[in-house]
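And then chain A:
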Amino acid sequence: MSHAKNQAERIREISGVNPLKCMKCGKCSATCPAFNEMDIKPHQFVSYVANENIEELVKSDSLWKCLSCFACVERCPRDVKPGKIIDAARQLVVRERGGNYLSADEIPELLDEDTPQQLLVSAYRRYKR
Partner candidate 1 sequence: MQELINRAKELLADGTVARVLGWKIGDMPYNPEPAYFETVESLDKFVYNGFCGANLSKYMIEASKLEGKTLVCLKPCDSYSFNQLLTEHRVDRDKAYIIGVGCKGKLDIEKIKKTGIKGITAVSGAEMTDACDTLEIDTIYGKKSCSYNDGMLERCHVCKGKEHKIYDELIGESRDTCDKERFAEVERIEAMSPEEKFEFFKAELSKCIRCNACRNVCPACSCRKCVFDSTKFDSAQKANVDSFEEKMFHIIRAFHVAGRCTDCGECSRVCPQGIPLHLFNRKFIKDINEIYGEYVAGAEAGSRAPLVNFDTEDAEPSIVNER
Partner candidate 2 sequence: MSVNNEFRPKIVAFCCNWCSYAGADLAGSSRLAYPADVKIIRVPCSCRVNPMFILRAFEKGADGVIICGCHPGDCHYSTGNYYARRRMTLLFSMLDYIGVEKGRTRVEWVSAAEGVKFSDTMNDFVAKIKGLGENVRLGDLRCKN
Partner candidate 3 sequence: MQRIGVFVCHCGSNIAATVDVKKVVEVIASEPGVVHAEDYQYMCSEAGQEKIAIAVREKKLTGIVVCSCSPRMHEATFRKAAERAGINPYMVEIANIREHCSWIHKDINEATEKAVILARAAVAKVNLNTPLTPGESRVTKRALVIGGGIAGIQTALDIADAGYKVDIVEKTPSIGGRMSQLDKTFPTLDCSACILTPKMVEAAAHENITIYTYSEVEKVSGFVGDFTVDIRKKARFIDADKCTGCGACQEKCPSKKTPSEFNRGLGTRTAIYTPFAQAIPNVPVIDTEACIKFKTGKCGLCQKICAAGAVDYTQKDEIVTEKYGAIVVATGFDTISLDKYDEYAYNQSPDVITSLELERVMNAAGPTHGHLERLSDGKAPKEIVFIQCVGSRCSDDRGKPYCSKICCMYTAKHAMLIRDKYPDVNVTVFYIDVRTPGKNFDEFYRRAVEQYGVNYVKGQVGKVIPQPNGKLLVQGSDLLDNKQILKEADMVVLATAIEPNKDVRKIATMLTASIDTNNFLTEAHAKLRPVESPTAGIFLSGVVQGPKDIPETVSQAGAAAVKVVGLLAKDKLMTNPCTAKADELLCNGCSSCANVCPYGAISYEDTLVNDHGIRETRRIAIVNSALCQGCGACTVACPSGAMDLQGFSNRQILSEVDAICR
């Protein structure tokens, strides 16, 4: 199995999503509140996995822009769950050493006096191994 195929398979496994169910209606992208911040758009997550173009996908800034708000998951008429795909891609990155989007050093400057614990632990879960 080629590396790309392998990676695509990993994403399918981690996310539990079958990208072939997608009918390309674009409702996920129509829904996404972070759409404008993303370079690769939610409906494209699906086609990137289907086309095994994982190298591009994991380089995408979208990994760090998705809010996991599940709006795309809720509204997808085909039960494809683009939000789970992008999280799986993010997992691929953070599970590799050095792929962390958040480093301990930078945390102090990101905090303010009101920052709730919840924000820190959530961000940690999402961004770090």
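Convention: a contact is a pair of C-beta atoms (placed from the backbone, for glycine too) under 8 Å apart; a residue touches a chain by one contact, two chains touch by 3 or more; residues count from 1.
How were these candidates chosen? In short, all candidates are chains of the complex that A comes from, given by their letters.
Since the structure is predicted, the reported quantities are computational estimates derived from the model, not experimental observations.
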_Of the listed candidates 1, 2 or 3, the one touching chain A in this complex_ = 3
*Any idea which chain A residues touch candidate 3 in the complex?*
21, 23-32, 35-36, 41, 43, 71, 75-79
